[in-house]
Every structure is written in structure tokens, then in C-alpha cells.
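All protein chains but one are shown in place.
The first chain written gets the first letter, and so on, giving A, B, C, D, E and F; residue counts start at 1 in each chain.
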Amino acid sequence: MLKTFPKGGVHPPENKISAAAGIDVLPLPEQVTIPISQHLGAPAEPAVAKGDTVKAGQIIATSKGFVSANIHSSVSGKVFKVDKAVDASGYKKMSVIIKVEGDEWLDTIDTGNEHKKDITLNSEEIIRKCAENGIVGMGGATFPSHVKLSIPPGKHCDVLIINGVECEPYLTSDHRLMLERTGELVTGISILMKALKVERAMIGIENNKTDAIERLREFTSGIDGISVHALKVKYPQGGEKQLIKALIKREVPSGGLPVDVGTVVHNVGTAYAVYEAVQLNKPLVERVVTVTGKELEKPVNVLARIGTPVSNLIEFAGGLPDNTAKIVNGGPMMGKALANLSVPVTKGTSGLIVFREEEARRKETGPCIRCGKCITACAMGLEPYLLMSLTEKGMHERSEKEKIMDCMECGSCSYICPANRPLLDYIRLGKATVGKMIKERKQK
Amino acid sequence: MQNDKTIEHTGIVRSVDNNQVIVNIESHPACSSCLASGICDLSESADKQISVRDNGYRLERGQKVHVVMKQSMGYRALFLGYLLPFLIVITILITMTALGVPEPVSGISALLSLVPYYSIIYFKKEKIGKSFSFTIKKTD
Amino acid sequence: MAKKESNLKNMLVALTMITLIASAALGGIYELTKEPIAAAKLEKKNNAIRQVIPDFDNNPTEEVYKHAADGDTLYFYPGKSGGNIVGTAVETFTNKGFSGEIKVMVGFLPDGTINDVVVLEHAETPGLGDKMEKSKSDWTVQFQGKDPESFRLMVTKDGGDVDAITASTISSRAFCDAVARAYETFKSTDK
Amino acid sequence: MDQLKNFTKGFIRENPVFALFLGLCPTLGVTTTAINGLGMGLATTFVLVMSNIVVSLIKNFIPDKVRIPSFIVIIASFVTIVELTMQAYIPSLFDALGLFIPLIVVNCLVLGRAEAFASKNNLLSSIVDGMGMGLGFSFALTLLGAVREILGSGSIFGFKFIEGDGMLIFILSPGAFIALGYLIVIVNKFKKGA
Amino acid sequence: MEYIIIIISAIFVNNIVLNKFLGICPFIGVSGRIETSIGMSGAVLFVMTIATLVTYLIQNYILEPFNIGFMQTITFILVIASLVQLVEIILKKVSPSLYQALGIFLPLITTNCAVLGVAIMAGQQELNLMESIVYAIANSIGFGLALVTFAGIREHLDLADVPGPMKGVPIAFVVAGLLAMAFMGFAGIV
Amino acid sequence: MNKLLTVSPSPHEYSKESTPKLMYGVVIALAPALLATIWFFGWAALLVTSVSVISCVIFEYLIQKFILKKEPSIKDGSAIVTGLLLAFCLPTNLPLGLVILGSLVAIGVGKMTFGGLGNNPFNPALVGRVFLFLSFPVQMTTWPVPKGFNTSFSDAITGATPLSVLNENYEKMPVDQIMNDPELSMPGYSKLFWGEMGGSLGEIAAFALILGLAYMLIRKIITWHIPVSILLTVAVFTGILWLANPEANADPLYHLMTGGLLLGAIYMATDYVSSPMSKKGMIIYGVGIGIITVLIRRFGAYPEGVQFAILIMNAFTPLINNYIKPSRFGEEVKNG
Partner (left out) sequence: MSSVVLITIISLSLLGIIAALILYFVAQKFKVYEDPRIDQVEEALPGANCGGCGFAGCRNFAEAIVKSDTFDGLNCPVGGGETMAKIAEILDRKVPEVEPRVAVVRCNGTPEHRKKTSEYNGALNCTIANSLYTGESDCPYGCLGLGECVDACDFNAMYMDSETGLPVIIDDNCVACGACVKACPRNIIELRKKARKDRKIYVSCVNEDKGGPARKACKVACIGCGKCEKVCNYDAITISNNLAFIDSDKCVFCRKCVPVCPTGAILELNFPPRKTAKKEQEEKVKA
């Protein structure tokens, strides 16, 4: 029996169309738009002005506060303007817009392709390097990694978990990364272990990526403490609480963090970025993005510079098919639909999925038939149908008691509901309201 | 069991003076629509007053607040106020009847057993008082 | 006139006055209705007796006698005409009804045949079990003139001679039980 | 004019049963037939009117704080009077209404009217109010009784108009609740329309 | 065995609310919260038992010996009304905080109709003291059972899409009817 | 690309399951039982079923359109299921007027009063059925004798259901004797299994009902929790009674196969809307139904208890939902 988490979960069609496509390097765009907030926490503060010339890897916005991250230029060229531009959030956010000229990197950055295995820095230095180079979680939440690596006093961590699950349908960027940058990835994991001062790391990979499992097993066979685990294919295995439960059978308490049960979870992309940051001194300025869709001419995995417009990636994959009706930034379960193709790739962009008309629209909503399928699907043990009703009726106090804040917005409930109820839409709304209530209460 | 469940009632602050807030609990909506609610149960306590220790909010007369009480506390009150005396009465009744004491005697003594019960409660007033406390939450 | 103030004295006086007047009135009404109530009750019983036994000229309720049966009491009302017993009305009961106790008045002729039966009290379902009432159906007619010696007081389903009320076997069975009890007791005391 | 309004409001707009939801137990309990409903309604009306009269007459003699017990005594006396009289002169109806006769005493309607109206108004208004409310109550009970009787036994005021039985359930307790539930909706519709 | 029959009959078969139609006002009126209905059931348990005890004594040792049975209604209601009050005063005097906690927990305890009804019915059935008490207890449990299930259903209906005109009291009656219908299934179990 | 992009909150992927598919799944699961009943009771069975289904659908349409003034939603198929299940617990020789009345009550009172699909606390089909049962006990308890395919509507001869025969005779003779008494002609296990017995339309053929159960489990329309807990409880409870006094009690297998227990446990207790939501809740609910069923069957006035038991537990469903919650992730922290 393969390991998995015990409660809830769904199994949407996997559709990993681009799994076989190796990572291509995307040609440089003419202009990049780099939002100054690509992470959870406080936005960074712009450090360049209109007309400045910048090199690739140069800081263009500095982190403000502990939970924040530096932003680096992903290209060389001239700052065209610092202004609001639409990003994936659907709203205009402050961004640095750079006209690309050549491809010049800062000298401090090692741009060679050689795998540097020796880890010379100590824990504090590693963490500092991560902070300097703007490393954030690549698993979707874009939480600044140096924060997660700094174990708060009084807490302890004994195992690092590496999230190679990639449970979202369609997405293959982590998969390709694990296959093609295996060595660097493993070094990255060792660096993270050193930063966290743990002896043990576990890599969790769903069993639909057997090639990646084998390849990682091969690369880690000589290394003490790192183990690779095949997991049953089940969404949302990649959710960190589920992954922790699946791998080490610990349950992160409601409202708690992984450190509360002695572990930290990092995405494989993060581990790779950490490798580059620490060994090559290379900031986070590019990432692997899956561009896929059933009708797309050439589904690909590309290495794209942060700030590249989404339209460039789609052109690279063969251009938009005629019957495109929706484009999703991220996975189909948690990603955000885009209204606009000028949106840039950011640190959190793991994929772009092009949906056909017949896949794009939701089906008509009916009344809840109380089938309980949403309860069965919820990996957090919540009652989505109830949370939705409570939110609709404005009974937020009760939804707080029903643990609405535990919802990780995985979307399994909306996915499974036979009445096509917009469960997660309302739960999000409820979470926002309850969150506000809680905050206000704390302020008093 | 969720033991952190609470009961909330909306009420209006009647008066505030040094750390003691008197709140008027609104009578229940389902009943308040009834014209006869005021005289309904023959007592005039349809409007319930609760005194709460002020816990730091600045409150004014006439303000709307939530009075919050732990649900378990409600059940304990229920137990002390009604269920325990009930148990005492019927225990005495059963025992005396079983012993063959005539009905009127056992009936009356069962009733009288409430006297010591309430006396005990009376003497433990302080202690009981401490275990029932309410908090106030502002609305909105 | 101003309202009376709520002090203890006023309150006591007012309440005492009211209760005094009320109780006097009540007592008076009670005295007035005592007779009619008793008469009404008697009338009801007499009516039932008159229905189940032939004409009599005595006052059977005054000559009532009791017999214990199955932990309860049956009342016997002898009807006499010119000093001769013309029939005995037996007030009997059963606990086997669909919804609780059923009280029945059974009239026996001196030879033991059933003259007639009426139900006095029951709580059977209206529309079903209540067909045992004379006003609802003439189901009870089948008991008239039957001698329980030969007429088995059981519903046909149980191997008796009584046709049950449609869909109310339970009530019918209970009714038979009551009549049978009356008959047994009547028999045992008659000898 | 005012008196007339006082009198008629009890029928629909402030009907004790359909609009104010008072005295629901007897409403449900005795309405197996229209005639029972009417009987109960009239008995209640009698108590209501008589106690309104007495309360209105003596309202100034009663200190506020013993108002309620005094009213109870007055009402209970009239209830007992009704009880005894019925027992003496219409025993069959008394048997049919059973427990619900003594329970008139706790019918919120009676006490409510004594308290809310008679103790504040003059004799004439109190009588009119009592009559209005009482007849409204009787109307509601008779209506419900009629509905239940028609549906449940296919007769009305004892006159059978269909062969066989009706829908038994309407004579049983579930039918009482259900019929009243829908009746309230219908009366409300009517009220809005009117 | 007697007792068991009384208990089952009063709770299930002849449920005081669903079958005997007593205490309908609080049944319909108490807001649909499960906790408060549990609280109310507890209070009714106490009040009904004590009231039945007192009225039993009055009926059998005062009214009947003096042959003034017709005074039943008036004495019972006075006794019950005062008793309820007395309990309140005592509680309030004896422990104000306990009283307050109860005040928050419970809605009005308006069950005069049911309390009086049970007292009278216990008398009519010629039960002895112990049986009367058991009868009262069983009836209050029956009351509680009906009330709590009903509150549950109403809490559920708060989230449902009940058509406008049916909202509130009408739907409550329909639910009560269906509940009574379900409870009809217990007929004959005694 | 000339069309506008569609924007919606996540998720963007939906399962293929839908309300109508689930409902039609139940219809398919009921098909074998319908065929079996037509085999034994003739076209009359089909007639009653069609009338019930059609009137349920029509009433739903009319009420939604003209009284509630909503968009009629008869396409979702729930009225069809209600109609089918209502018919399945009626005798085949019930006057059609009563079938239509039952449909009206099921849809009108049982479902639409509460706002339609998904809102009703009680099972609509059972509301209709119990309403009829309490209103017309005579008609509802005269069962046709299975006479085979060619029986027409009128010439059904009335007989009794095995359970009513048992109920009648418990006090008279030991169960053994009842079973073998030629006059009572109690069906044996194989007749029960294949459906040759008196009773409601859809309750007679155990094998057909079990076939439907298997289908619904495989299609994941329902989970095992409710049916299994009901059947197990009944088996255990009647087993205890039977072991204690085999003279006065039928054996568990007999109980399982008679009196609509299977129909109720598989199709009616599992109605999503009126049953608990969590797995633990479902088991409590099932056990409750089992116990009440046996109580009514053995000690109550009605020979048949499932229908009432389900309605009674429907009433408790909100309480169960309120107190029995799925175990939340991270609630009880047992780490190690």
C-alpha cells in the first residue's frame, strides 16, 4: 500500500499532457513587468526609478519587514516606468517595467552550468542568502523561505519534507525539474537540511511520476538521511498538512504550522532555487512554467524570466487555439483565471492552462441535495455545504465555530459537488469575513 | 464534544458603574412577537437583567452588546437550578414510598427536602457565583 | 378614582375580597348545579341500561351490585318489572383496545342471552374502531339475541363468530373480550 | 365606529389564532368537528367576556401588583362556572371537550385580554373587545373544525355528505397540525388580499 | 411494569405535545435553538414534577375529603402559578448568579397549559402518588423529546429555502404535523 | 482569439457527477424491482407506478410554476424517484385516486412546503405513503396476492403480507406452526427472495432490491453505512429475540427479507436530503432505524415498522448532524 493521507481527497483526471516535454528556455521578451509584491507578506519597496539601467539579478525592490522578500530584475535593460500594472490578482499592482536590452548579469552571479556540490555556508548564512536572493516558496503560496527556515525559539524541527507531489492535474513543472535538475535539487535539499539543522529529509512524490521517483532514488541512494517516498495519487496530497500526515503521520493542529509538529515543508522548486541562491548566488529571477491545454499545439515546460508576459509563453507553445475560453494561471484546482494576457509570470506561476470552451464554463447550480460528497472530499474534515449556507445567511459566528478558517481552499468540495454549488466561492467569502472578525477581536 | 461552544444573547446596557455592568437581555424573538408575552408566564421577568463584570470595554448606557456565556455553564446552571433538586425530590419520594411511609407524609417531606437544598446553595452562594461569569462582546 | 397603591395591606385586602366573592359565587353555582350534574350522570347510565335490557320499572342504579373480575370491578344493574328480573345490565371493560380502555354495557336476559350491547367509553380511532358506537354503525347488532353459550365471542379470524369491523380487528377483538368478561362473570354469579 | 373596529379586528386582522397564535392547545385539541370547535369557542368567549366585564369594573380596586393573581382567580371562577354548567346541561359536549375546558384558564388569550385591554379600558369597550376576540377565536376554531371534519370524515356539522370515511389523518393529531399550518397561510394570503 | 407502561405511553405513544396538544405555545414559540430547548426541557421536568406532587396532595388530601372537587381548576392554577414564582424567587434569593445564568440559558418557562394539563390528567387517571410522579416525569421527558427534535429541525430549516408565506409559524405547524405522523408509528407499543 | 475570456474562481475542473445523474442512477437501480413486481402483479403494478411518477412530476411542475413562482426544476429527476418510491410502497390494487393524492401530499407537503429539493426534513415519498396509510388504513392494508404476470388491475385477490400474518398470530401459536400452517400459506425463503409474496409493489423481490443496492454502491451513489447498519441492527435485535424465545419470534433472516425492510434500508433511508451527512451520523441513524423498526414490528400495532422508523429518524437527523461532526483535521492531536 502506498502512503497517503487518510481523510478526504478526490481524484480528478490527471491530464499531464506536457509530462514528456523537456524544459525549454524561453527567449527573452522585449519588456518585463515585475510586480513588487510576489510573495505573501508586506510588499517590497521599489529601489529603482524610471530611466535607471539595471542588470539581471540586480535588486529592484527591497524587502520591507521580516515576512517579505527582495525583488530582483530578471533582465538587463532600462526601467521604463514604475507604475501600477495588472498582475495575476486581477487588479493593478505596483510594478517595475523594464525594457530589455541584451542579457547582462551581475558579476557576483555564477551563470555557469556546473553543478556545485560543496556546501560551505552555515545555517545562518544560508538563511541570509535565501533572504538576499528573494527566495519564496514555489509551491504556490510564495511564502518567503527564509522565514520558514528560521525556526522560532521554543520550536524544534526534526525532519524536512520536500514536496514533489504536484497533485494538481495538468502541471508538470516540478516533475520536469525533478527529472532534469536532479543533482542540483538534491544539493538544494542538503542545503535546506543544513539550514534547518535536521538529519532527515523525506521527498514525497505521487506515484504517477515513477520516472522522477526512480531518478531521485538513484541520486539520493548515497546520501544519508534523504529518502524518497512514492505516494498514492490523490488530490490534495500536495497540501502541506496532508503531505505531513501522509509521510510522517503527524497532524498539524487546527490553526497551527508544520513547525508545531517538528517539520518544515518545501517545494522541489524552492529547493532548486535555494541551490542556485546559495551555491551560485543567483536570485530568484526565473522559474519553470508548464504551458499546457488540450488544444494547444505544443504543450511545453519552459524556463521563463519573471515578468515575461503570459502571452509570450503561450505564443511559444503554439499560440492560442481558436476555441480558447479560459486561461488559468496555476493548476486547475487552485489557479486563478486570467482576464488579460499581458499579465506577467511571477515567482508563484507554476503553469498556464488553456481551456477550451466546453471546459471553461461552470455547469448550472442546483440546490444542495445534502449528498455529503463534499464532506467526504474535504481533506480537512470540514462540512463545506454547511459553511457555504452559513456564509450565505451571514451566520459567520457559527461558521467560525465550524472551523471555516481551517479550509485550505483546495477546491475538492466544489469539484465533487453534483449540484455544482459554488462552495469554495462562498467559503472564501466567509473566510474573509471571519478573518476580519478575528483580527478585530484581537485588536481590542 | 466541542466544549468551547458559547451561548450569546443580545442585550442593552442598562447601567454601568464601577466594574459592574447591568445588561438587559432581550426576550426571545419567537415569543416577543406574541402580544401576551409580557404576562405570559405570569411573572414579569420577560426582561432579564444580567450583571456582568466589566472587562475593559468602554460601554455606555443604551449600547447594544452581546452577553456571552459558555454553553457548559448553561448546562451546569440547569443542573444546579433544576435537575439536582428534582433528583433530590424524587429520590426521597422513592425511598419513602418504598419504605411504606404514607403518601402525604412522603410527599410533604420530599417537598421539604428542598429547604435544606436551597440553604446549602445559599451558603455556597459565593462559590457558585464565581463559577458563573459572563463576558461582554461588543456588537459590530 | 385613582388606582390603589400596591402596598401589602391593599394587596391582601383586594385579593381576599376577590377570593371571597369568587368562592362564594362558586359555592353557590356548585349548589345550583349539583343536582343537575348528578341527574345528568344518572341519566347517562340509565340510558345505557335502558338500551340493553327490556323495559323495567325499578331503578336499577339503586340496586347495583359489584363483582370483581380480572383485578377490576364489574357493575351489575338488575332491571325488574313487577319485581321480576327482566334483564341485567353489566358494565364491563377491556384493556385490549387499540388505544386503551374500552367500557361496555352488556344487557343479559335472565337466560343468559345477550339482549344488546352499547359502548360507554372508548378512545378508538374515529372512523375505524369507533364503529362500535351505535351512532356510527350497526356493527353491534350482530350481538343481539345471541347466546354466548353457542355464539363464540371471538372474531372470525380467531375462530369465533363475530365479524370484525373492517380494518379494526384489534378493536373488535377487545370488544369481544369485554363482552366475554361480562358473560363469564354473569354466569359465575348467576349460579 | 371605533367600537365596530374593535369588534371586527378579532376576525382576521388580529385573529387570536391565525394572527396572534394564542390559545393553540384548545385550537388543535378540540377541533375534530366543527361543532366541537364552535362549542369550545363559545365557552371561551363566555369566559372572556365575563372576565373582561369584571376586570374592567373592578380595575381600580386592584393594586397593580396583585393584578395577575386577581385576574387568575376571576377567570378561574368563570371557567369553573362554565365547567359546572356544561356538565349539568350539555354533558355530551362536556365529554367531547374534556380536559380543554379547565384549560381555558391558562389560555393566554383570556388573560392577555384581561391584562392588555380590560384593565385599561371602560366597560363597554371591554365587552366589545371580549366579544370580538372571543368570536374571532370561535370563528377560527369552527373553521379549523370544519376543515378537519370535511376532510377527515366527509361531513360538516355532523351531516354526512359523502359515503364512507374521509381522510382519517385529519381527525388524528398530525392532521390537526398540518391543517392549521396551511390554514394560517391561506388566511394570511386572504388578509393581504383584503 | 405499570411504570414502564406509563413511561412509554407518555413519551412516545401519547406524547403530550404531539398527541395530547398541550404546551403548544412554548413548542411553537421557543426559538429553534437546540441548547435552549434542552434547557427548557430540564426546567419543565422540575416544575412539572413538583407541581404534580403538590396538586396530587391537594387533590387527594384536601379537595376530595372535603368534597370540593369542583375547586380543582381554580386551586390548581393558583398553586401552580405561585409555585413557579416561588421557585424563581428562591433561586434568585439563594443564588443570584445561578439565577442569572439560568436566565440567559432559558427562554420563558411558559408551560402552564402543559403543567396544569398533566396535573389534571394524573388526577383523572386515578394514579397513586408514585404513579403520578412518574407520569409527570414521563410527560416532561416527552415534552423535551418533542421540543428538542423540533428545535433541531427548525435549526435545519433556518438554512433551508422555505417559501416566504410558509416561513415561521406555518412551517412549524407542518413540521409538528409530520413529526406527529412519524410518532404515530409508536401506536400500540404499550 | 476573438471571444472574451471567462473568469471564475477556482477550481476550474469539475467532476462529471451531477444531481440528475444520481437521481437517474437510483431509477436504474429500481428497475429490477419494478420488473419483478410486474412479473408477479401484472400490468397493474406498472399502472400504479406510472400514475405515481407522472403525478409527482406534474405536481412538482405545477407547484413550482404557479405557487412558488420559481423556475420548475423537474429535470433534476428527484420527483421521478419520489414517485417511484411512493408507488413502491403502495399495494397494487390501490385506487388510482389515492395514488394521485399520495403524490400530491408527497410533493406538496413533504417537499415543496419546505422549499423543494434539498430542504425537506422528512422523506417525501414516506410522507405521502404514511399519510395514505393513516388516512385510508383499510385500502392501504389490503394486499393483492401475487398471481403472475397476467393479473389485471381489478382481479387482484386480497391477501395479507407475511408480517401481518405473523403479527396476527404471534399470540395464538408458535412461529413454527404459523410458518407451516397451510391455511396461512406463509411464503418460504425462496419465495421471499424471488418475490412471490403479498405486499407493496416494490418490496417483494429481495434479489432485485439487492441487485439495485450493488449497482448504487458500485456507482458510488450511496455508501454502505446506512443500509448495512440498518440491516445489521435488525438482524442482531431480532436475532436476540429469536434466540430468547423462538416460539414467539420469527428468525432474523425472515425479518430481513420481509416487509419492505430492504426497500426502506436501501432506497429510502439513504435519501440524501433527510439522512445525516457524516459517516458516523449515518451509522447512528441506521442503528436507530433498525431498533425502532423491530420495536414497532414486534410490540407495536402495525405489523410493518420501517416506514415509521425512517420518518422518526428523519426527525432526529438535524440533531445528529448538529452533534456528530466529521472528525476535523488537526482536532485531536495524537502525534508520535
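As a working rule, a residue touches a chain if its C-beta (ideal position, glycine included) is under 8 Å from a C-beta of that chain, and two chains touch if they have at least 3 such contacts.
Since the structure is predicted, the reported quantities are computational estimates derived from the model, not experimental observations.
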Among listed residues D:P69, D:G132 or D:G166, the absent chain is touched only by D:P69
Which of these touches the unseen chain: C:S23, C:S81, C:Q144 or C:T189?
C:S23
Positions on chain A where the hidden chain makes contact:
86, 89-92, 336, 339-340, 360-362, 365, 422, 425-426, 428-429, 432
Per the touch rule stated above, chain C touches the missing chain via residues 6, 8, 11-12, 15-16, 18-20, 22-24, 26-28, 30-31
Name every residue on chain D in touch with the hidden partner chain.
65-66, 68-69, 73
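Simple rule for what comes next: only the chains that are shown with their structure count from here on.
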Pair of chains joined by more contacts [C-beta pairs], E-F or B-E:
B-E
Roughly how many whole angstrom separate the Cα centroids of chain B and chain C?
49
Quick one: chain A and chain B, Cα centre-to-centre, how many Å?
53
Can you give the whole-Å distance between the Cα centres of chain C and chain F?
44
For chain A, which residues are shared contacts with two or more other chains?
367
Where chain D touches two or more other chains at once, by residue number:
21-22, 68-69, 72-73, 76-77, 80, 84, 108, 165-166, 168-169, 172, 174, 178
Flag every residue of chain E that touches chain D in the complex, lowest number first.
18-25, 28-29, 70-74, 76-78, 81-82, 112-113, 116-117, 120-121, 124, 165-166, 169-174, 176-178, 180-181, 184
Which part of chain E faces chain A closely enough to touch in the complex?
158-159, 161
Considering the complex alone, what residue numbers of chain D touch chain F?
165-170, 172, 174, 178
